[in-house]
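Dropping a structure here in structure tokens format, bear with me for questions.
Every protein chain of the complex appears in place save one, which is left out.
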């Protein structure tokens, strides 16, 4: 039995609030249960130096946790003077996933910077971040189309993400913190709105897992992401 | 005339939301108009090394801005690898002000870490931060009393802050961004609930200012802070 | 057709040279074709602070590339003053994978530090590193048993890794650099000697991939790793 | 009674030695009693990037303490790898104050960098630094006029600074270290040669202070600065 | 008697392996006994900013030790976030020595970056590095001539280096680690192939040394370097 009484395949309630803050071209508060992440998309003209003059755009992401988004206070990375390996790993994952959703030629020589800042953490911050960031990205692209900066929509498809894992021997979907910290296996999956795979990262925290377990986890993820995409679409309509 | 049609002495609406996030012992979202700052107070046992064994506590603060809290995106300080001089100046001010409000002997060998993170900026982030942080501090102290960690209340008085300045030749209270960036003189004032001064920092951005102008600004600040303290008290009751 | 005329399932020749350098308790040069990585395992008494007094050990890894291990010179990370996100991501993967192979209780309060330094790069440096590091780990554990520091062998199983990917529309095994940089999908798989999964990281570099493609890639990985484990066993016997 | 037997309003002897070192366009050793600060002004063609092409100049300042300028040795900031919050706060104050004294249009696209390095510390290093830096600035501006780089004098007025505070319940002027470390209230005031206010920074180190105490402190500061400006003028004539 | 039974004037066997790795324009593994250093020379078009437009080239060097090249593991400088003073001292020595061997006008606006990475350390890593780097430099220059980038050979002469020192009261040549750590005096000498001095760095680790001892050490160095240059020439022919 899960601590929250959810069924194995049941995700937490997902809430997507657009225009959460005023300045960003896209600004989304995404909630997966008690996990809350603010995702902003900033549309900037120009591209990083390594892309100049190639007629294509760039999408990149940064991730952070507010020091007291967690149960006990974490050291502020700005004060510590560097981002942790975990932070870098997560922001690389977010950026890579979103780049897969955008046609860089259609974006032209423009850059979209996604900032994902965790306001409150209860497991699954990276999958919530990807899910919310995609909606913020859509808003920023629409803003640019409204301004006439973009003629056509560079979005190839929506993407969303969910975590799955093996907890007390059973595959479950969308782990909250208490499940995550006790899981034997932990897997993050990013998919398109049509169920194709963008990214899969599975780790045996305890025991190695079998091919069959991997297939069960993938099934759970596919089902969970399908529902989350529905929530994205509802928020965007 | 002020851009917002406020009278010179009129502060923006101040909103204080307690228990904004779940994990911190004190968690407050403070809003001065469109300026929104999340202030958390973390109660931690023990004190920094320079205070060990002296039977007294410590209060310190950190400040940050989310990269897209501002009109155009600011570089993330964690990615840049250091906090700016402005950030350090502000967090030192917040910490110093709050320490003035706490009896360190009554706090015992415990530390309260205040984190002030700007979600959305429209001028006056440091004065909003001090105002919200004080409420978060009260909540953290009450938490510790509820837990039996503290026997008596170490709070000496409430503190609150407001910015005042000379804009188009006239002293005004609680500057928003568009006023702040055009002000000739900018002053931040921190006071106790009974109107005594904790901190005063006035700067001639344009022309030097006179003794009389300083007195007018102080009057505005005293009046503004009195109202803000009322809002703090209402939020806490 | 692959640039090297290999069949899709064919790995490059894998060579494992033990005792490559003199000082480390385990020192292995691993070669996957033209990719050459020096893996050393240092056995150190004691554990990091967060583990002290818990009666268990720790295994961690660091990764680096010599500046001219690559086609054009990369900036030296020591001179630049920080490790890149890619470096941190890789060394976290290596450490996590090796920890899965060791019974930390049997290791006692000892630490094994794995250093993987790329001498020459031609794709697959992280999978070569994991493969070589496992052999260096075995040597360091045996060294400690020979010294009487360990009574029993903490190794749970051998682990090895290989990269697979979709190149010109076809799933292939053990990508060299020219394939890797053109692959639509790239996946790194770490398995135990009995074919259970330790880690799977798949990324759609170009197009999203299907469930069926994932299964094909997993099959290739399982087959490739089985051969690599044979090479590990031969080197260790 | 003050440790030095000074009256409450009495500043320490102020000495200003111009051309203290050979290379800088302005080089001043300023002494407030036992506090000794070397202030150099470097005249450089060009402006920082954010000002390019706007036809105006820039003035900025840096501050440091020699490691053994203090009673016990302080860690060298260059060795530590960063400047403390206190250092940044002080150098921002010095730069801001001096910018108020210069007409940036008349300065043209030139930059003056002020370096204030404390040779020996006995309280009031920031106010001594501002006082000495102003004289070094005048020398650098005159150097540029002598070279024909500047046609007219960009100096708007002299500025000087002094610290005031409440010590053993009584307002006093120009605190030395022993007074400063015991003061209930500490205030730094920067004024023009005609007594207008450039900057005021008052802090309740112990008890909050009243409006009346603030006025007493301001009076002391005004009187003290008037004398210090006389010393500046004598040194410059 | 020396631990290795060498005579006082006897260097360790020196081995020079060219084309040790595939990508660099020059790549040399140099061995002085058990000291093994990989030296690569990277030929890059363009020069650092301070040399632009002057029609001359630049040669620079970087040095590092693999963490477990030493008896006990050293912290990785990339992880620590900075290069040690010792590292910087050595790489400055290597760069300076090699620049003395190259006619910068004939090199044109090109840069050669030398990377010296210690694979295994047993004393004398800096002198081995200089010796190997010179051969890698020659290979890179010949590569550029083969490509038609250089018309004439910018090499002025070969250079090589050896350490000498006073060990148990007697001057000896090419100290291994056990000798080096017990030596009273330690001196590194860099010479041209004709015996002229490029660099001499002598340090009294224990007792100060006399003029006569200096002369004996220089004699040993001259003799040792002559043999090492012969090995360089044999490797290059």
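For reference, chains read A, B, C, D and E in written order, and residue numbers begin at 1 within each chain.
By definition in this document, contacts are C-beta pairs under 8 Å (C-beta built on N, C-alpha and C of every residue); 3 or more make two chains touch, one makes a residue touch a chain.
Just so we're clear, the structure is a prediction, and the values are computed from it rather than from any experiment.
In the full complex, the chain left out of view touches D, E.
Of the listed positions E:41, E:218 or E:235, the one in contact with the omitted chain in the full complex is E:218.
Across the entire complex, the residue among D:52, D:82 or D:211 in touch with the chain not shown is D:82.
Note on the undisplayed chain: of the listed residues E:102, E:129, E:198 or E:225, the one touching it is E:198. The residue from E:9, E:100 or E:236 that touches the chain not shown here is E:100. Of the candidate positions D:44, D:103, D:170 or D:230, contact with the unshown chain belongs to D:44.
The omitted chain makes contact with chain D at the following residues, 21-24, 27, 34, 36, 38, 40, 42, 44, 62, 64, 66-73, 76-83, 87, 113, 115, 117, 119-121. In the full complex, chain E touches the omitted chain through residues 82, 85-86, 88-89, 91-92, 96, 100, 187, 191-192, 195-204, 208-211, 214, 218, 222.
Following the convention adopted for this analysis, only the chains that are shown with their structure count from here on.
Common neighbours of chain B and chain C, by the contact definition above: A. Summarising the inter-chain layout, the chain whose CA centre lies farthest from the centre of chain E is B.
The greatest centre-to-centre gap from chain D, using C-alpha centroids, is found for C.
Same-residue interface: chain A and chain B share over half of the residue numbers found at their contact. Averaging C-alpha coordinates per chain places the centre of chain C 33 Å away from that of chain E.
With centres set at the average Cα position, the gap from chain B to chain E is 59 Å.
Chain centres here are Cα averages; for chain B and chain D they lie 28 Å apart. Shared contact sites, meaning residues of chain E that touch two or more other chains, fall at 81-82.
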